[in-house]
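The complex appears here minus one protein chain, its other protein chains still in place.
Take a look at chain A:
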Amino acid sequence: MTIDLYGFGPALAAGALMTVKLALTALCLGLVLGLLGALAKTSPFKPLRWLGGAYSTLVRGVPELLWVLLIYFGSVNLVRAIGEYIGMPDLTLSAFAAGVLALGLCFGAYATEVFRGAILAIPKGHREAGMALGLSKPRIFTKLVLPQMWRIALPGLGNLFMILMKDTALVSVIGLEEIMRQAQNAVTFAKHPFTFYMVAAVMYLGLTVLAMGTMHVLEKRAARGFVRRT
């Protein structure tokens, strides 16, 4: 059985590429935000701890769709003001940029908790050993804590990435041409909504399976030296 896509196959493929691009870019932003959030939440300074806590609580309590809409429609005046300041009066936030910001923000808020758990899971003795060796604080973090953290944080981050991948569909609401939007376009022209949305669903399933496979490889790699080979 073949499915008639009425010539929308290439458009859907382009949409898949856009979805992947969006997810990976948002992932990069989210990882940075999550790491900063976790550092703030575990820092000895109270204002920083408070800031980290407020970030993860506020962002996690509001729907992702609302963030997408707020950042895309709410930033118009702000971005225009910045544009006038730097001499580019018609500066606007593209749907892609707004999507990356919104999804990265949400990913970062959840990743804050994952990273915080990972930081706390590293034995205190390791940090003390670093201090005894005379390493500076940033060096202790980059050379001692960070490499060990990944292994603990990886499963949690993998789950968050699956959620992020599915949340990219929300960006179709502000008109970014990813899988969902392309499917909607195809439906407008060719009807057959069930067929096209089902094809889109299968594409998301494929992406999820791909991400799961990648996570499996990464987790195996990170567990080297911790599991006994048989």
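Assorted remarks:
Here is the rule we go by: contacts are C-beta pairs under 8 Å (C-beta built on N, C-alpha and C of every residue); 3 or more make two chains touch, one makes a residue touch a chain; residues count from 1.
The working rule: contacts and distances are computed from a predicted model.
Selecting from "Arginine ABC transporter permease protein ArtM", "Carbon-monoxide dehydrogenase medium subunit", "Ion-translocating oxidoreductase complex subunit E" or "4Fe-4S ferredoxin-type domain-containing protein", the unshown chain of this assembly corresponds to "Arginine ABC transporter permease protein ArtM" (UniProt protein name).
Of the candidate positions A:A13, A:C28 or A:V62, contact with the hidden chain is made by A:V62. Residues of chain A that touch the chain left out of view are 58, 61-66, 69-70, 73-74, 76-77, 166-170, 172-173, 180, 183-184, 187, 191-195, 197-198, 200-201, 204-205, 208-209.
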